[in-house]
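Shown here: the complex without one of its protein chains, the others still in place.
Chain IDs A, B, C, D and E follow the sequence of writing; residue 1 opens each chain.
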């Protein structure tokens, strides 16, 4: 796929994932602050390529992202991806259930941090409590 | 839910997950070797309760399990759960794609270990290569 | 053990562990915010069953909890469990020594985060410095 | 404490911890293969100083070591320290119970790897099953 | 090396690493709050011995420290060591590049946390943006 097309996909997918909801600074801006080229390279690889592939749908990808970020307790990153999951229509209850299930593989600290971030993001979006 | 019903669910769900495919010793036997009561408690809580809930389907749960175990690089546990994922009908290509996506959150060591386990389990099941 | 008895044990043990000292929101309330049934299941399994067993005394269990949470750098969870450790009478100096020993297995970041949380909890309880 | 005394303590403590049971290559030999001075420095700091302090008894220290190494899934290191725990008289059932408790903070992969190592070491020592 | 000489080296090296730049509480003070002897032991072992060895130069050691702390996402510890890296003259761009490279082994959460800490420390030092 040529550069022009990837740039287009990147923006489209980024918009779907990060375009609304809770106000969270996109990591892309942080990368750009250090190295404009690398920032674009990472952005096009992750969002323009990986995230735009169709083998998994965007909601499926976001469920994976949230489960993993919960398990490794990357709270700040999880915040960004929970918001993205909600933006692309992930089922609210399935997401909560996923966090509870993480207990089996990573213990309660991971569950507690994830649910705490999740509840906070839902509140910021005015979608709390889950109906 | 009373004890009798949970025991029944536990066996049913365990059978669906672990009943065929690659030959892998169930952790339950290891727990039982140390403490019969605790083994049953853990088994009924994890498999009889969490895994038997319907908020997430068994295939959905297994995708979560595999993504997380790949990210935290728990290779032995992943082996068990990849086999279970295949037993309950997870899509083979979506599973591979999930492992590649883990790169974004946990780096390449996690991806490489996961794909290595996955390929090995598929071979053991006579399902390699993925068609 | 029947449900009624487990509920009783859960409350008794929870009271001993979390009933006083530093004001920390119990994770149980966070779980309940998402799923009342799961919250009770987790609570009864962890606190009503595991934590109420006599193979390890409550102080012994809390020493384990603190050592592990320090090593995996789960600061928020550690705060809850350090306070619980002090509530059930863990020796203050042995607890500090445990955190220093964690250096051997998990390095200095783990030690520093743990001691920082520990000192803060002791201050909140009006028990600083350790006599 | 002067160098002569530390050397003496190091050997005494090392003997108590690692002097019998399952045959496991001491890490000290690995360090020495690369840098004799650093090997001695590490040995005297960890075994001669930390491990020889009396704030925690040797059995208490080994319980901490085992809990932490189980939680971070450092299987090879755990093997060494489980054997040491048994050498200094740790209660066999309390040790098993500790591994089960780790589930709460680090999930089942940690528990399964730890119990697997523990059972294996007990077998090597001719102490299986636990009476 | 005798005690007197180690004490001297410790102070000299500590001054080079932590003597200026962003205001960050040295962990040594936290250790001392709990156990004066252990604090000195750790300080002399880490800073007086390991950090004062010449096999790696101080800038080389700091690059290692920063890469590792970024990968294990120990943000507070990284803050201290990034500041130290800049104090001993590490190349600003090479440090940023190192953080980006960590993506390959530990994923984006590690990169994002590290760059965020790095940018913040550079701002505190009045050295932002990197020229």
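Assume a residue touches a chain if its C-beta (ideal position, glycine included) is under 8 Å from a C-beta of that chain, and two chains touch if they have at least 3 such contacts.
Just so you know, these numbers come straight off a predicted model, no measurement behind them.
Trainee: Can you pull out the displayed chains that the omitted chain is in contact with?
Mentor: For the complete complex, the undisplayed chain touches A, B, C, D, E.
Trainee: Using the touch definition from the top, which of D:74, D:90 or D:103 touches the missing chain?
Mentor: The one listed residue touching the chain not shown is D:74.
Trainee: Just name the one of E:17, E:44 or E:69 that touches the chain not displayed here.
Mentor: E:69
Trainee: Which residues does subunit C use to touch the chain missing from this display?
Mentor: These residues of subunit C touch the chain that is not shown: 103-110.
Trainee: In the full complex, which bits of subunit B touch the chain not displayed? Write them out.
Mentor: Looking at subunit B, the ones touching the missing chain are residues 73, 96-97, 99-100, 103, 108-109, 111-113, 115-116, 118-119, 129-130.
Trainee: So which bits of subunit D touch the chain we can't see?
Mentor: That gives, for subunit D, the contact residues 27, 30-31, 33-35, 38, 42, 46, 69, 72, 74, 76-77.
Assume only the chains that are shown with their structure count from here on.
Trainee: Any chains in contact with both subunit B and subunit C?
Mentor: A, D, E
Trainee: Taking all residue numbers at the subunit C to subunit D contact, is the shared part over half or under half, that is, same or different?
Mentor: Same residues, largely: of all residue numbers at this interface, over half are found in both copies.
Trainee: Hey, which pair has more contacts between C-betas, D-E or B-E?
Mentor: Of D-E and B-E, more C-beta pairs in contact link B-E.
Trainee: By residue number and range, which residues of subunit A touch two or more other chains?
Mentor: Within subunit A, residues 46, 69, 72, 74, 77, 97, 100, 103-106, 108-109 contact more than one other chain.
Trainee: Among line, ring, star, complete and other, which best matches the way these chains touch?
Mentor: complete
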